[in-house]
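One structure, pasted below without further comment.
Let's turn to subunit A:
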Amino acid sequence: MTSLSDVKKELGDIVIDDPKILEEYSKDYSLSQARKPIFVLRPSNEDEVCKIIKTANKYLIPIVPRSSRIGFYGASIPSESAMVLDLSLMDKILDIDEKNRIARIEPGVTWEKLQKELERYDLMALNPLLPHPLKSALTSHLEREPHLIPRQEYKEPLYSVGVILPTGEKLRTGIADIPQYQEKFHTPHPPRPVTMNFRRLFQGAQGTLGVVTWAAIKIEYLPRVNRLYFIPFTNLQDAIEATYKILRKVIGNECFILNSFNMALIIRSLMGKPIEYFEELRKILPAFTLILCLSGGRRLPEEKIEYEEEALMNIAADLGFEPLPTLCGISGLDKLFLSVLRKPWPPDKTYWKLNYKGLFKDIFFITTLDRTPMYTTLMYEMAVKHKYPVEDIGIYIQPLEQGRACHCEYGLHFNPDKPEEVEMVNNFFRKASEILILNGAFFSRPYGEWSSMVFNRCASYFMALKKLKEVFDPNRIMNPGKLCL
Partner candidate 1 sequence: MSDFMVGLPTNSRWMEYRYSLPWVVQACSRCTNCKHLHGWRVKSHRFSTICPSLDYYLFDSHSCQGRMDIGLALASGKLKLTNRLVESLYQCTLCGACDVMCKTQNDMEPLKVLIELREICVLAGFELPEHKAFIDSINKYGNPFGQPPEKRYIWMPKDVYQVQSAEILYFAGCTTSYLRREIARATVKIMQNVGIKFKVLGSNEFCCGKPAYKQGYIQIAKKMIEHNIKAINNMGVKLVVTSCPGCYTSFSIFADEYSKVKRKFEVLHFSQFVDQLMDEGKITFEKNVELKATYHDPCELGRLSKAWRPGDDILGDPKNYETPRKILNRIPGLQLVEMERIKEYSYCCGSDAGWAFPDFVLRTSIHRLEEAKSTGAEAIITWCPTCANNFLHASRGQIKIYDAAQIIQMAMEEMKKYEQEFRFIGK
Partner candidate 2 sequence: MSKNSDLLENRLKKYAEELSSLSIPAEPVESYEGYDQEKHETIKRGLISILGEKYVSDDPWVTQAYSRDYSTIFNQMRPEFVVLPGSVEDVQAVVRLANRLKFAVIPVGTSLSATCKAKGPNTVILDLAKRMNRILLLDAKNMYAVVEPGVTYAQLHAEAIKVGLTHHGAPSSGSQSKVIANVIGMAAVNAKGYRYGIGPDNILGLEVVLPNGDILWIGSAAMPENRYFWGEGPGPDLRGLITGKGSYGSMGIVTKMAYKLHPWPGPSTWPAEGCLPHIKTKLPHDLHRCYMFKFPSYRRLVDALYEIGRCEVGYAIHSITPHQAAGWYCRSNKQFFQLYFGEKYFHKWAPLLLVHIVALTSRKQLEYEEKVLKQVVKEYGGEEIPRDDIVNDFIETTAVEWGYADVHGCRTMRYTGTYAPIMGTMGPLDLIYDVGRKDSWQLQVRDRYHPPLVDVVPYDAIIWPMEFCHWANQEQSVFPEKAPEKFKVAMDVRSHIMRESIKRNDPNAVQGMFISEVTQNLIIRIKNAFDPSQISNPPIPMDFFREYSKFKKELEDRN
């Protein structure tokens, strides 16, 4: 019988068992069923993490790792009586290798901290769309969150990771595994004869295979000269066609599509305007806007923007669209967006996704751009069926790798204090997800309810995952229940 006091004695000060704090860790914004952890553990370095894992293995107590100080998908809510391993105290930017443009960060480094620090070197990490400032940058990379720049050369920015395996051993991926390098050098691939790329195995694993204690990520030159365009479309099909053409010509850096709902919500939230402003604005904004940022290179930046702009205008003339510096006459809209494009959401403003009805649920998946109109239509049909206002679906489409695929995201908003609304949205979410999966939407990050929906349909993959899990974590102490593992 496990004596919790033995565990506490072994781990010492890093153990937190204050009920109020445990309560805080029992839930997040996802509305997943609240489950209190047995303990919260707050290590401040890797050795402490090692010790924790070894102890957990010894006493067979599950561990749920958590890096962000905020959660939206229930990933860090324990599904069995477990200890939450809060890595947010490990918040050092360990290394910025300016020359090779690689940064090494601990799990607790937030987007805010990271981008601020990198800006000093004229560098930036590749952030997703307006991430929460408290979101862990490492988690974003581990979870393969899409970033805003669909350039092929910017793909897969996570290079290597340092992991504490469920056995308590330290593993490094790529050439970082070579002790003589002292974790200074990083490649996304291992040297021969390492026939497996472990970095890939830990991505998307939600902590079920080990605890990542640092990550080496690609960082890029921060362009100082930029020109942002808003390209309005009345329908998604046209926006997609334009996106294909623009990205095939390798034009621009940041490139993504928002519908009027999301655009209005972001603008309103950035400007700190009242809800009425949002309601008015979303009526006059175009149905879909392609946001495209032309950025100057390190040398002759204006010349680069010039040729990209010319190429863009040629496509615009061919397809009959018009790139604009603003929408609806809003002054300084381009500057407003530019101010947040390479940063997280401003901490002093209400997070945009929470700024409509108080809470949200995102449905997101990977598909090809040409299918997004079909999925959007399906969502609208489902919305009607579930009596969810169609106009309240936020749509965000992030092209990936020069447009070869895209991250397609539908935001559903609801008032968490209205149980009937919560139930409606939950039902809609569930049903819509099933329908989308049935129609080929690829849920590459099968969080929460999605995991059973997805893994029920890919038995061979799941069997292989299980086998892997048995090797890594024979005692099943790492985040059990996640990903159906």
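The candidate set was assembled so that all candidates are chains of the complex that A comes from, given by their letters.
We adopt the following convention: a residue touches a chain if its C-beta (ideal position, glycine included) is under 8 Å from a C-beta of that chain, and two chains touch if they have at least 3 such contacts; residues count from 1.
Computed from a predicted model, the values in this text were never measured in an experiment.
Trainee: Using the definition of touch given at the top, pick which of 1 or 2 touches subunit A in this complex.
Mentor: Selected candidate, touching subunit A: 2.
Trainee: Where on subunit A is candidate 2 touching in the complex?
Mentor: 97, 99-102, 144, 152-153, 155-156, 159, 165, 169-172, 174-175, 177-181, 185-206, 208-209, 218, 221, 244, 248-251, 297-300, 303-304, 306-308, 310-311, 314, 366-370, 401-405, 437, 440, 442-446, 451, 454-455, 457-458, 460-461, 463-465, 467-468, 470-472, 483
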